[in-house]
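Note that this complex is displayed minus one protein chain, with the remaining chains in position.
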Amino acid sequence: MTALLEVKGVTKRFGGLHAVSDVSFSLGEGEILGLIGPNGAGKTTLFNVVNGVYKPDKGTITFAGKDITQCPPNEVVHLGLARTHQIVKPLQDMTVLENVTVGACFGRDYLPLHQARKVAWEVLERVGLAPRAETLARSLTIAGKKRLEVARALAARPKLLLLDEVLAGLNPTEVSYMIGIVRDIRDSGISVFMIEHLMQAIMSLSNRIVVLSNGQKLAEGRPEEVARDPQVIEAYLGDPDIAEKLRQESDATATAD
Amino acid sequence: MIFRRPVFWLTLLFAALMIWVPVTGNRVALREDLVLVAIAIILASNLNLMIGYTGYVNFGHIVFYGLGGYVGLYLVTGRQWNLVWAALAAGVTVSLFALALGLGILRLRGAYFALATIGVLLAVQSFVENFDPWGRSTGMYVSFDSYQRLGGARHALWLTYFLVIGVMALSMLLSLAIKTSKFGLGLFAIREDEDAAVVLGVNTTLFKAVIYSISAFLPAVAGALMFFKNGMIDPSVAFEFMLSLEGIVMLMLGGKGTVVGAALGGGLYEKLRSSLLTAPKLSNFHLVIAGGLLLLVVLFAPGGLVGWLYRLAPRARKVLE
Partner (left out) sequence: MIDGLMIGSVYGLAAMGLSLIWGVMDVINLTHGAVIALGMFGMYIFFSAFAMNAYVLLLPIILAGLVLGVVIYWIAVHWVIDRSQLSSLLSTFAVNMMIIGIGTAIWSTSPFNVNFSLPGFTLGAYTFTGNHIAASIAAAVIALALELFLYHTRPGKAIRAVADNREAAELMGISSTMVLTLAFAIGIALAAASGALVSTLFPFTILSGAGYQMKSFVVTVLAGLGKPFGALVAGILLGFLEGVVTPFLAVSWIPLIEFGLFVVVLVAFPKGIFARATV
């Protein structure tokens, strides 16, 4: 499997704090790679480095064969890498349709306005937001806003989609709907790199998982391998519920195989 | 595409009326009134591109108008240029200046940018006051034969008026065209959430510099025309900070982000202003009232008149812009 995204030796410091320390991994085409770790592990910082919001102090990021380490975020989108934010950033006083059209206009292809609108409609249908196309983004519920965030990123027609805690703050019905959307995205040929705290979801969705703690990579591998890794469990020991869940999920997936 | 929008035709109709009404009956006094309205609309419309569309408040926008006036007058009087070419050249020169300047100061966000624009206005005024070729504090005068070349003063004044109306119509149409374009969509994204816009692929640095530059063009052209018409220019009238502020009040009053709002605000405020300035007791209160209006709008009706209208009659959104 050719690596779509290669992260090599990435380090990012803020003053004296090493937010991300010598992290390396790769992501293949067509896979969902999960990123988990305790709070403050550096997951969102890593996303910010991959997507160009921060420049790493050390290391390189290669995407589809191109070195994007120094690329600003707006260029990275044109190469086919889109992302969502943990705290959603809707364009509040614009309609849902306009929001997604922005994503389509400035995404991988420089689409003209009317074509971008068509793409936007298709994406809205796909995520189930079409009935709300003419409402202002600020009037959506949190679930709607999260879906909008994903729709906007999808409209850019990315090869790789970075999802930052796309399930956070949703109720169980909304969660399973969103999981369906993520699977649908992967099935349509887009690779996904996702940060998530909902263990059950990320364990079942991901092909592979990377675990980060205190800025360092603790483990990488299939969900069931990672769940049994003693270092990972120790990292979560501060949160015994998660450690237990990890165990349970790994046993559940083991019996399901 | 914009031909389909009702506002396009409304603008043309409006401009046609502005020309036809004073011309019939040679109403010179009315023309003088209306030219001020037109200038107000030009300033407000172009300011709208920055404040309403992009979300960057340009407090010192009058600097483009003043500089345009200087460049234009210099070319007409000093270099014997034809008025139209001089005005266009003024527009281009000032736009290029804005582009260069913008690439520097548009890195600043929100209020810092707003303050920097005040700094720019004052710095330019200060510079011009010391600049010999442009007459320093005394300024420049339009030579009599410049009017003669246009067929005499009376003829020149009417010609200038038509040109100003033309610039007004262009300002409104430009706002409309940008609003309905992909470029405009990018600007709105910047206004709503600049960081999100970058992540969505908008080249924010470029877009901001370009719109800043565009927003300078027509006011500069208008400045060249108006100061030619007035016959003289000096730093205090060219870079009147008050005019800059009034531009903001007009836009906020009418409704920022809308084409019609800029026109409404410009027109209404100009009417208010001239009636205040002529009423004997109230002339001092011109500033107080302007400030009061701005405060009321910011506190209670940030969308201005048009915003209020949209809330009353949501259908209006489809017709007006």
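As written, the chain order gives the labels A and B, with residue 1 at the start of each chain.
Throughout what follows, a contact is a pair of C-beta atoms (placed from the backbone, for glycine too) under 8 Å apart; a residue touches a chain by one contact, two chains touch by 3 or more.
Everything numeric here is computed off the predicted structure, so don't read it as measured data.
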Per the touch definition above, residue among B:Pro6, B:Gly78 or B:Gly104 touching the missing chain: B:Gly104
Residue of B:Leu17, B:Ala100, B:Leu206 or B:Leu287 touching the missing chain in the full complex: B:Leu287
Hidden-chain contact residue, picked from the options B:Trp9, B:Tyr112 or B:Trp308: B:Tyr112
Listed residues B:Asn26, B:Asn82 or B:Asn130, member touching the removed chain: B:Asn130
Residues from subunit B at the interface with the omitted partner, ascending: 55, 57, 104-105, 107-108, 110-112, 114-116, 118-120, 122-123, 126-127, 129-130, 137, 245, 248, 252, 284-295, 298-299, 302
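By definition in this document, only the chains that are shown with their structure count from here on.
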Centroid distance [mean C-alpha coordinates] between subunit B and subunit A, Å: 45
Footprint of subunit B on subunit A - complex, ascending: 51, 53, 72-74, 77-78, 83, 85, 89-94, 98, 101-103, 105-107, 112-113, 116, 152, 156
Subunit A contact footprint on subunit B (complex, rising order): 181-182, 185-186, 188-189, 192-193, 195-204
